[in-house]
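Data block below; observations after.
Here the complex is missing a single protein chain, while all its other protein chains stay put.
Letters are used for the chains, namely A, B and C, taken in the order the chains are written, and counting of residues starts over at 1 for each.
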Amino acid sequence: MKQIFSLALLAITGWLLWSLVPYGQATEPGPVSSHYIAHGLQENGGSNLVTSIVVNYRGFDTLGEVTVLFLSVAGAGFVLRRRSGQRRVAPRPSSEFVQTGARMLFAPMVLFGVYIFVHGHLTPGGGFQGGAVIASAVLMLLLADRDHHLPHGFMGWLESLAGFGYVLTGFLGLAIGGSFLANKGVLPLGQWNRLFSAGVIPIIYTLVGLKVGTELSTLLDVMVDSGRDHGEADAHGQKGGAA
Amino acid sequence: MIIVDILICLVLLAAGVGAMLQRNLVASSVLVGVVSLMVSILFLRIGAPDVAMTEAAIGAGLSTVIFLIAVRRTEEEEQ
Amino acid sequence: MVDRVLILAMALAGAGMLLALIRLLRGPNIPSRAVALDVLTLITMPVMVGLAITSGRVIYLDVALVYGILSFLGVISLARYFDQGV
Partner (left out) sequence: MAALDIIGALLVLLGSLFLFLGALGILRMPDLYNRMQTGTKATTLGNMLTLVGLGLLEPAWLPKICLIILFVLITNPLSSHALARAAHRAGYPLAAGSVTDALREDEQAGGIEPGSTACQVRDPGSDPQPEVAE
């Protein structure tokens, strides 16, 4: 009965959404939006207006998002860390084909993630998407070979450096351009639709990509590694690596 | 073109209802991934490639895997 | 003409999506669902590229590329799930 009710509710909502909401409403944009649309490309030099808004006009907001992601990953890692005295049972090793394929694909996938966030000001990509692709590459490596461990010291170092670089870029903008994360006067805006253009946007997106990639990779490593000893006979493979 | 939209919306609705009614947690998380995938196609259809890419990378790719790992961990805890 | 063929092809692919979703909903066991997910992701990529062609924007291809790279991770993690690997 409850299911029928929720199905009916879903059907009604779907019908309303389908019939009432048109694809893209053609209203006049507000004053702020029209300023962005009219002056965004000249002021930022990026060919992708969405990226210009996200990283430049709303750069402080993006800094906040990255901080929120960092805090959530830190909290998850704190909760999920393996308690001492519990050893995990080594899982079945994956087949050789999968291991070889994962090792072969790891570098191209990381390269593709770098491509995504370096080209953030030209294509729909950006720091978060590129970071997700890099984290997926690390996850593939972890799925194929569980004895593989991330170099946590290096990852933490890289992550802190990226966050520090973001704030430093902001203060440089404050010193030179007159406002926090200002795009003017720091770097030449360059030519439209070229890789080296759009002022500080590629730098910020590279830093965001590195930060998000390392954070998500560390989260996935902690999640994969937090398995408990659940008392099954480990006929397959030895005990887990160096605890 | 409208028929493609209707088919994608049908898949989206069926996957959403299935994810709600499904008892098996793994199947449910896979269905949530399918919902994300269809939403990503719809975002592409209405001209928002940025959101579509984020949805495809994080919604359909990473979060399904994170759900799977979480289900696995809870099963291990229950045993 | 070409546009009509494209729309017909995308409608066929969408019908295939619906069939794969039925298997995903019904599938008696997890590997069957994983195969259905694989088919769904393989159908999605041409649909995305077809949308890029019909709307004429080359940057839509990046979305298909990202999804093409990430799609097999779900299937591999499902496989590792019931192989007690994750």
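Odds and ends about this structure:
Keep this in mind: contacts are C-beta pairs under 8 Å (C-beta built on N, C-alpha and C of every residue); 3 or more make two chains touch, one makes a residue touch a chain.
All of these numbers come straight from a predicted model, not from anything done at the bench.
The chain omitted from view is touched by exactly one of A:13, A:34, A:95 or A:160, namely A:95. Remark: the residues of chain C touching the chain excluded from display are 1-2, 5-6, 8-10, 12-13, 15-20, 22-23, 28-32, 34-36, 38-39, 42-43, 45-46, 49-50, 52-53, 58, 61, 64-65, 68-69, 71-72, 75-76, 78-80, 82-83, 85.
Although one chain is hidden here, its contacts on chain A can still be listed: residues 92, 94-95, 97-98, 101-102, 104-105, 235-236.
We adopt the following convention: only the chains that are shown with their structure count from here on.
Judged by contacting C-beta pairs, the busier of the interfaces A-C and B-C is B-C. One inter-chain figure worth recording: chain A and chain B are separated by 18 Å, centre to centre, where each centre is the mean of the chain's CA atoms.
Centre to centre, using the average C-alpha position, chain A and chain C are separated by 23 Å. For this pair, chain B with chain C, the centres built from the Cα atoms lie 12 Å apart.
Within chain C, contacts with two or more other chains are made by residues 59-60, 62-63, 66, 70, 73, 77, 86. Residue positions of chain B with contacts to 2 or more other chains are 47, 49, 52-53, 57, 61-62, 65, 69, 72.
Chain C contributes residues 59-60, 62-63, 65-66, 69-70, 73, 76-77, 80, 83-86 to its touches with chain A in the complex. Residues of chain B that touch chain C in their complex: 1, 3-4, 7-8, 10-11, 14-15, 18, 22, 24, 26-27, 30-31, 33-34, 37, 40-41, 44-45, 47, 49, 52-53, 56-57, 60-62, 64-65, 68-69, 71-72. Of all residues in chain A, only 91-92, 94, 98, 109, 112, 116, 123-125, 129, 132-133, 136, 139-140, 143-144, 146, 224, 232 touch chain C in the complex they form.
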